[in-house]
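Let me begin by presenting the structure, written as structure tokens, before commenting on it.
Yeah, one chain of the complex is gone here, protein chain that is, but the others are all in their spots.
Which chain is which? They are A, B and C, in the order written, and residues in each are numbered from 1.
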Amino acid sequence: MTFFLYSLSIFLVSGLLALISKRSAFLSSFFGIAGCVAGCVLGLIPSIQVLLSGQGLSFSFPWAMPLGAFVLNIDFLSAFFLVPVFVLCALAGLYGGQYLYSYRSTHCLGFSWFCFNILVGSMALVIVAANALLFLLAWELMALASFFLVIFEAKKESVRKAGWMYLITTHIGTAFLLAMFLLMAQSAKSMNFMDWDKLEYLPSLARGIFFILAVVGFGAKAGFMPLHIWLPEAHPAAPSHVSSVMSGVMIKTGIYGLIRILSFLGFPSFWWGWTLLAIGIISGVLGILFALAQSDLKRLLAYSTVENVGIITMGLGITLLGIAYQIPVLTVIGFVGSLFHVLNHALYKGLLFLCAGAVLHGTGMRDINLMGGLLKRMRYTGLFFLAGAIAICGLPPLNGFGSEFLIYFACFTGGIPGSHNVAIPALALIIFLSLIGGLSIACFSKAFGIAFSGEPRHESMNHAHDTGWLMKIPMGILALSCILVGFLSPCLLPRIFQNYLSAEHLGILEKATFSLSQITIASIVFLFLLGILALVRSLLLCVRKVETTVTWDCGYAAPTARMQYTGTSFSQILVEFYNFFLRVKQKLSAPKGLFPEPGSFSMETPDLFQEKVFSPLFVRTGNVLCILHTLQHGRIHLYVLYIIVMLIVLLLWKL
Amino acid sequence: MEQLINMLMVVILLTNLLLLGSSRMGTCIPTLGFQGILLGLALPVLLFLPQGITTHILVLVLITIPLRGILFPFILFRVIRKTNIQREIEPFISYPVSIFLGILALVLAFWMNSRLTGMSVPSLHPLLLPVAFYTILVGLILIVSRKLAINQVLGYIVMENGMYVLGIAFAGEVHLLLELGVLMDVFVAVFVMSIAIYRISREFDHIDVNQLQNLKD
Amino acid sequence: MNANLFIPTLFAVVFAPLILGIINRTKAFFGGRHGQPFLQLYYDLFKLLRKGATYSKTTTYIFRLGPMVGLVCVLLATTLVPFGGIRSFLCFPGDILLFAYILGLMRFFTVLAALDTGSSFEGMGAAREVHFSALAEVAFFLGLIVLAKATSSASFSDMYSSSFPYIWIANSTQMLLVGVAFFLVLLTENARIPVDDPNTHLELTMIHEVMVLDHSGPDFAFILYGSALKLWVLGTIFTQTIFPFRSGSIYLDLLFSFLAMIVLGVIVGIVESTMARLRLLRVPQLLVAAAALSTVALVLSMR
Partner (left out) sequence: MEDGLILWALLVIPFLGGFCCILSSKGFTIRWIACATVWTMLATAFVSLWIVSIEGAIQAAHGWLFLDMLSSYHVVLLQVVFALSTLFAKSYFPAEIAHNAFNSALLPRYGMLWLSALGAMNLVFVSNNIGIMWVGVEATTLITAFLICIHVTPKSLEAMWKYLIMCSVGVALAFIGTMLVGAAGGNLKGSHSQSLLWTFLYENAGSLNPFFMKMAFLFLVVGYGTKAGFAPMHSWLPDAHSQAPAPVSALFSGFLLSTAFYCIMRYLPLVEMATGKTGWAMDILVFFGLFSIIIAAAFMVFQQDIKRLLAYSSIEHIGIMAVGLGLGGVGTFAALFHLLNHSMGKPLCFFSAGKLVQIYGTNSIYRIKNALKITPVWATGFFLSFLALIGMAPFAIFMSKFQILKAIIEKADYISLALFLFGCAVVFISALRYMLLILWGESEANIHPQKAYKKDIFLVAFPMLVLLILGLFMPEFLQNILQKAANIIQGY
């Protein structure tokens, strides 16, 4: 635990040092990065220790704050969430050093590093806090720090809008959390989490209310549809290492919070599971559909985050259903699957955002439609992006498959053979997860294929360059860990969960890990066959003539790069098919007449919920409240009359 | 003696009605002064006649009458001269209606009094409390219904007169220091308000408060 | 390790190109022609393997990797599906998922390789491919759920085990419906009429063929062989769902399964001869219909 406290204080001190030395970009970057990496490494020690030993650590310290207590507790769940936080933050910090350095002449790096380290520290604190007030304080600190990081380039209007939306969404979420925590504390007569296990004896109505508040409050952070609206704004706006951290681990604190609260609430009602499952399905399917329709690389990744959160939530949903209907297979494997997906998503989404950042860094562009041919110019970034894309599509042999497999597996072995109560949700999950799988292949083949392959569609691609080593190494480590985790999951999972699950449950997990081990064998066979085939091919080709020429152009004499399929055209057929959900806005001015003016076509996919739900809701509420503005009309006579009327009303009412 | 006091009270009531019903400043301000003198004379007498004249009463009378009866009307007249206002422009509520309102207010005042009797009010005279309430209400009506700033000041003074009565009705003999503090406050208030009216008339060329509507949402 | 385990893979590797020969002969028969030899694809493959290759300047290693990954994926898929009552090389609960996703990996790389050329024709094909196969995957999974529900297992080898005929008889309606759904998926995944026309040469209308326009030499051989294998594995799933025959003797079962595959070839050939290609926009409807059939089957079995 001491290590953990050291780590927290390192974050704070290094952040302050970076802030103080803000005049020197180098010094502040140095302090920021060094503190971030050192803190993360120190923090990893207790986390891994807890994960491997199964012995929780706790710490308490008198905190002079009414209602508050500085109680920290690292148990299995905390440790499991801490690991990706520290790993990704350390790598993103390293990456950010070089990434941000190019902004040194126009922006204050010291402040950005200060916020970054505070963000990392507060995330860690959120995960280990065992007191409601401490949790909320860390939660708000995290929101504030990430807000400042998002508005790093606040000169841009889109960035300001993103920051605004982010802060509002997260604050409204916090309002729900405030209500929830206080109500729970009231019921448990304590603000400390350790006293909250008695909440499970509450009537189910009360627990249901807590559950709903938690889903809304934490869902706003985690990006549950329709509360996700800030993600597609904030992630593109933030510097890439920040988006990577936010998307990879910060939104997971929402998932963590939800699981933590569920752990207090005891035996779940069946509708909890249904709710989470429905949210998961909506977030997953709509998330990936919206991702597909985007042409901004980081926006696409942001929507894909919504999708992945959806998958995690689906897993949690069937976990709850498993508990409610007492099907241990669903419970155990569903839970392990969603936790594993949390870890995996942190790795590959972190990686993908870093790659997107590298592309942005190298070309200054985020629009996929203008990219092309980057694989030749940014070899490493392209390779890493490919790894990330395979992983995020859930394709074997990388890690994404493992967690999706577990969730499927739970449904196939636990849900489908069971009664209708569990078979129907399992069925729904399988169907939608398979749809998500198919669509994410479409989405990421577009992202990779259009951006990295083909010919450049814009001249700024021609002088694109690969990033420096400081940025490559973190990406490389993440890509490598995606592969390694994919291969090693059958060994890793039982080792991690052995101290957490009961023997009976471990037995169930054992079955799933057996399948995983077979998959690893298949993956090894795959690599082996691939090697042989490559050998055969090179043997065959080495004695034959190998020519290079232009791409087959159907005989058309003057093909240009502009004639290539773009991202938008690639997704058009899909977008049209799912237009019911997407409500794409198309603008077509077709050429007319004999000597037509230049025609144009444009297509954009604004967020459905933002356009159709939240904006109208907010504007309506605003307008309704504006009606009250007529009360302040400037006539003093009536003002005095207000006083008198108020007095008379009170006299009549209260006396 | 009892009859005399009753009559005084009724006269105070009537002055209020007169204030409500008249449009000319030349009538209102002397009426206000008259009301002030009546208060200054009647109340201490009413209160302390049984005990005989004390220094307290003497001081009170000596301050109240010059202040309420002479100084306030004087200040108001000065304001009128400076701002060149003769009569109230048409108020929100026409004069007959405001007299009618005044009668309603009278009913309200007696009703409030009836609510309070039996609650062991140390009231010295049955009419004291209704008169107090009534005067306050009339002041409020004046403030709310008249358009000129000067009339609002007038209303404020009327209201203060009512409160003076009320203070005596409720608290009986209040400490002199407190009385003086209150009187000073009222005096300063009237003073400050009249300066404010000067400034307004200088800036706007009118003192129609209803036209001061620039600050709004 | 039991040597038998390799039999399904062996059959696939050896006989897969034959099925295409059968399809072509059937079509020729219906067209009143003599048609190609049954072993035409074998000849083509050998010819291609002996050829050099031509690459576009635009392409990168992705383009070269695509055919290889595709072939390896489908080879791996053959090790997951039992044949003729013989369990597959890899069988474990959940191998159906690996099967589906390994085909997904194949698709992913084929699409990337297509996009790597920078040709808009190949982009078109790729877009259609990912669109249709996303729907096909749903239909396929629905079918798998029916099978899993009926057999209470999540592995092909356990599904098509020796007790499968009894289960089949008890649930024959569902199985037939699922079989039809699988057949539609098979047509889509293998780019057959009515979804796609493997013989057309109009780039604008093609799906699968257009994606491999730029491949040549051994790469193209890998692709052709890979598609033949894919047809084979999906075909085995279809035939085993429709014709659940078990005699108790391995050899008889194998023979029967092989015959079933030939029948499949004939059926595909008949379908191709009698139907026209659908408009591209109609294809999703076909797949939704397949999904609907599976759903009906599901409702029946969940009853």
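The rule is simple: a residue touches a chain if its C-beta (ideal position, glycine included) is under 8 Å from a C-beta of that chain, and two chains touch if they have at least 3 such contacts.
Fair warning: this is a prediction, and the values are worked out from it, not measured in the lab.
Chemist: For the chain that was dropped from the view, give me its touching partners among the shown chains.
Modeler: Touched by the chain not displayed, across the whole complex: A, B.
Chemist: Could you tell which one of A:I10, A:L100 or A:L137 touches the chain left off the display?
Modeler: Counting the whole complex, the residue in contact with the absent chain is A:L137.
Chemist: Looking at B:V11, B:I63 or B:A196, which makes contact with the chain not pictured?
Modeler: Here the residue in touch with the unshown chain is B:A196.
Chemist: Just checking the interface: what residues of chain B touch the absent partner chain?
Modeler: 116, 119-122, 136, 140, 143, 149, 152, 156, 159-160, 163, 166-167, 170-175, 177-178, 181-182, 184-185, 188-189, 192-193, 196, 199-200, 203-204, 209, 212, 214-215, 217
Chemist: Which parts of chain A are in contact with the chain that was left out?
Modeler: 63-67, 133, 136-137, 139-141, 143-144, 151, 154-155, 157, 160, 163-164, 167-168, 171-172, 175, 178-179, 182-183, 185-186, 618, 621-622, 625-626, 628-629, 631-632, 636, 639-640, 642-643, 646-647, 650-651, 654-655
The rule is simple: only the chains that are shown with their structure count from here on.
Chemist: What kind of graph do the touching chains make: line, ring, star, complete, other?
Modeler: line
Chemist: Where's the contact count highest, between which chains?
Modeler: The chain pair sharing the largest number of C-beta contacts is A-C.
Chemist: Could you work out which chain's C-alpha centre is the most distant one from the centre of chain C?
Modeler: In terms of C-alpha centroids, the chain at the greatest distance from chain C is B.
Chemist: Between chain B and chain C, tell me the centre distance in angstrom, where each centre is the average of that chain's C-alpha atoms.
Modeler: Chain B and chain C have C-alpha centres separated by 101 Å.
Chemist: Using mean C-alpha positions as chain centres, tell me how far chain A is from chain C in Å, no decimals.
Modeler: About 36 Å, centre to centre.
Chemist: Under the stated contact criterion, what part of chain A meets chain C in this complex?
Modeler: Touch list, chain A to chain C: 372-373, 375-376, 386, 390, 393-396, 401, 405, 408-409, 412-413, 416-417, 420, 423-424, 427, 430-431, 434-435, 437-439, 441-442, 444-446, 448-450, 452-455, 511-512, 514-515, 518-519, 521-522, 525-526, 529-530, 533-534, 536-537, 540-541, 544-554, 561, 563-565, 569-574, 577.
Chemist: In their shared complex, at which residues does chain C touch chain A?
Modeler: 49-60, 62, 64, 68-69, 71-73, 75-76, 79-80, 90, 92-98, 100-102, 104-105, 107-108, 111-112, 114-124, 126-128, 130-131, 133-138, 140-142, 145, 148-149, 152, 154, 203, 213-214, 217-219, 222, 284, 298, 302
Chemist: Enumerate the contact residues on chain A facing chain B in the complex.
Modeler: 629, 632-638, 640-641, 644, 655
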